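Note that one protein chain is taken out, while the other chains of the complex remain in position.
Now for subunit A:
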Amino acid sequence: MSTAPEELRYAATHEWLRLEADGTVTLGITDHAQAALGDIVYLELPEQGSQLTAGQVAGVVESVKAASDYHAPISGTVTEVNEGLVDAPEGINTHPYQSWFYRMQPANPAEIEQLLDAAGYLKQCTA
């Protein structure tokens, strides 16, 4: 069974989001997403400073089996990207919720409230 920590918010497209104390958000893909992809071997991150709109493709993650886009769950500006993860993308399989992809300054923090909570997300995964 896939896991989804209570303290995170989720997009239906299988990204997780954590609101930090400074108002920025940290993003990655869920346990369910990594399990569906299989062994991950490649990660393409968004460019630092780029502006993303909710639902827009933020980058690509590839497993041995397939390539898959991941999306920005909310709109905002990319403030930081996790270059270290590009060197060891297999970490996404073993620790999906520690393997953050990028951070954003939200354009409209209210969009966070519209994302799924853990229970809602897991319900969607089993539906």
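Descriptive notes on the structure:
Operating definition for what follows: contacts are C-beta pairs under 8 Å (C-beta built on N, C-alpha and C of every residue); 3 or more make two chains touch, one makes a residue touch a chain; residues count from 1.
Operating definition for what follows: contacts and distances are computed from a predicted model.
The complex includes a chain that is not drawn, and of the options "ABC transporter ATP-binding protein", "Aminomethyltransferase", "STAS domain-containing protein" or "Quinol oxidase subunit 4" the UniProt name matching it is "Aminomethyltransferase".
Screening A:P5, A:G38, A:G55 or A:G120 for touch with the missing chain picks out A:G38. Among A:A12, A:V60 or A:A119, only A:V60 touches the chain that is left out of the view. Touching the omitted chain from subunit A are residues 38-39, 41-42, 60, 62, 64-65, 67, 86, 93.
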